[in-house]
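Okay, so here's the structure we're looking at.
The complex is shown incomplete by one protein chain, all other protein chains being positioned as in the whole.
For chain A:
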Amino acid sequence: MLTELWNDAEGGFHPASAPDFLPRTALQEVQLRRLRAVVARAYQNVELFRSRMDERGLTPASIQSLQDIQHLPFTVKTDLRDTYPFGLFASPMSDVVRLHASSGTTGKPIVVAYTREDVEVWSEVMARTFASCGLHRGDILQNAFGYGLFTGGLGAHYGGETLGATVIPISGGNTDRQIMLIRDFNVTALCCTPSYFTHMIERARELGIDLRDLSLRIGIFGAEPWTDGMRHHIEAEAGIKAYDIYGLSEIIGPGVASECSAQDGLHVFEDHFYPEIIDPDTGEALPDGEEGELVLTTLSKKAMPMIRYRTRDITRLITEPCSCGRTIRRMRRVGRRSDDMFIIRGVNVFPSQVEAALMAVEGTLPHYQIILTRAGGLDRIAVEVEVTPEVFSDKIRGLEDIRARLAQSIERILGIRVDLRLVEPRTIARSEGKAKRVIDRRNEG
């Protein structure tokens, strides 16, 4: 049956997608069996997990039901730094076939490991991701996620091949060549960060190429938060369907959750990654449907299991059935990452709020950057916004008007005054990976 659906070009299914459609009770049986195994594995092989469980008087046998997961201690990002490089591995190096690492911009990088089985699971969940976004055998997938230590490139690569798509391993960067290959190779699907794709749209326009005229039909975007407004912009300007995917290296890389044809929340591949939502302040588990911090437990990871890993991502779980038929639960797209939040004059600000304010005025998202400075003990926030053809006027009054409207829109949402500066196109650095939206110079000099 699934194979038949798979042969239907529009089906969005793949044999690997079968667990997406398990009855809930069958899924929970799989989850509990795997949870008990992974907790035992972590307890036996990783000093940090064992000592924390011992402190609480817990043993692997304490896990009798899925609810018992709430007794287990959390794992946080600093645990990965503190045990750098290999302290959280549960497999001997002879079983580890791959290492990835974060860029480590804020100190020590974090290292993650995969056994051959882990790579297979990763390939499977990425194939399920692509199937969920409507890709199938015969699609030509341009993979513009960065290859290398970053998990995005290789994760998408293996998933695309497992799906049976034709993968072009172009990696990030060299935008003119990206556009040339989309055109010359009749690329039908592309994955990268949403900010890099908006840059591609902009560059294609400069080169006189309308992406809507090409065969590209699907974009798979992840690795940074983006908004629905950005999705509408991308879909209209490139003539594609744009899907949000979610993942993080600490858990596996991309492939933790993915949107489906409904574009209404991301299905978490729950048979491998167990999601919980907690109150970020108290650590208490919250009921389904409430907004809080996403906590994930890897149910099948071998080389580096994660028990109740705090993602810092704010979202909520949706339990209502999805129109696509998948039974695995969905999470709301992550609009804000508590890591991205900055505090200015006592106000918590997320870049996505600034984004929404800019979008409300311009209709599309301009390139922007938030710059925080400190002068005379007072924090200042400046927002630089590149002028676009849509808002540019030959009249000073027209530009002063747009500047004032952008500033007011941000001030209405944040409740603080901002210094809004219009800047020339292409003066804000473009990222070929994750966009850097906030520059904090408050502790410089």
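One rule holds in what follows: a contact is a pair of C-beta atoms (placed from the backbone, for glycine too) under 8 Å apart; a residue touches a chain by one contact, two chains touch by 3 or more; residues count from 1.
Criterion: contacts and distances are computed from a predicted model.
Novice: One chain of this complex is missing from the view, so tell me which of "ACT domain-containing protein", "Fis family transcriptional regulator", "Spore germination protein KA" or "Putative domain 1" is its UniProt name.
Specialist: "ACT domain-containing protein"
Novice: Of A:Ser215, A:Thr319 or A:Ser393, which sits in contact with the chain we cannot see?
Specialist: Considering all chains, including the one not shown, the answer is A:Ser393.
Novice: Taking the full complex into account, find the residue in A:Thr78, A:Asn174, A:Thr319 or A:Thr427 that is in contact with the omitted chain.
Specialist: Of the candidates A:Thr78, A:Asn174, A:Thr319 or A:Thr427, A:Thr427 is in touch with the missing chain.
Novice: Just checking the interface: what residues of chain A touch the absent partner chain?
Specialist: On the chain A side, contact with the omitted chain comes from 206-207, 387-389, 392-396, 399-400, 421-427.
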